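Here you go, one structure.
Removed: one protein chain of the complex. Kept in place: all other protein chains.
Up next, subunit A:
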Amino acid sequence: MERASADEQNWTALLLAVRDQQDKVAFAALFRHFAPRVKGFLMKSGMSAALAEECAQDVLATLWQKSHLFDPTRASVATWVFTIARNRRIDAARRAARPEPEDLPWGPEAEPDQQEALEMAQETERLGAALALLPESQRALIEKAYFGELTHTEIAAETGLPMGTIKSRIRLALDKLRAQLS
């Protein structure tokens, strides 16, 4: 658990190095961890290995390209990677842009609050641990939904996962951002 937590922090630090110093060594470390996971995720979502390989590279290239939009007080690196991978999957499937909410800016503060970023990373990790502890059938159903195998009417929104704290943290980060902007 402690070790894993250091990992999550590490991904955040590496992504900030990509953002601030265009650090390709940091990018390579992110690639080695996340590209195989994205590829596996896309294959489980029904993509061929060849297409999943191509899309996984796209996803990591997008991570580089849009690193300035990453806000570690609102998402862990894994969460952010997931949203990019999901959008890439939708684009590949229907060639229509997914409607996205308005972008929110960083706000005047150049650096995210370190403590808040740390807590977000830890909280995301607790969620991962809770997911691993779910009964097999329940976890399989959640995964199926995220692999895009369920229609919106088949989805059961009750995940059984402790998501309340993450929601509250993101809400606080958004409130802070709005306060800075007004």
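Observations, loosely collected:
We take it that contacts are C-beta pairs under 8 Å (C-beta built on N, C-alpha and C of every residue); 3 or more make two chains touch, one makes a residue touch a chain; residues count from 1.
As a convention for this text, contacts and distances are computed from a predicted model.
Of the names listed as "Putative spermidine/putrescine transport system permease protein", "(2Fe-2S)-binding protein", "Anti-sigma-E factor ChrR" or "Gluconate 2-dehydrogenase alpha chain", the one that matches the UniProt record for the absent chain is "Anti-sigma-E factor ChrR". When the whole complex is considered, the residue among A:16, A:56 or A:117 that touches the unshown chain is A:56. For subunit A, the residues in touch with the chain missing from this view are 19, 22, 24, 27-28, 31-32, 34-41, 43-44, 49, 52-53, 56-57, 60-61, 64-69, 74-76, 78-83, 85-87, 89-90, 94-96, 98-106, 123-124, 127-128, 131-132, 142-143, 145-148, 150-153, 155-159, 161, 163-164, 166-168, 170-171, 174-175, 178, 181.
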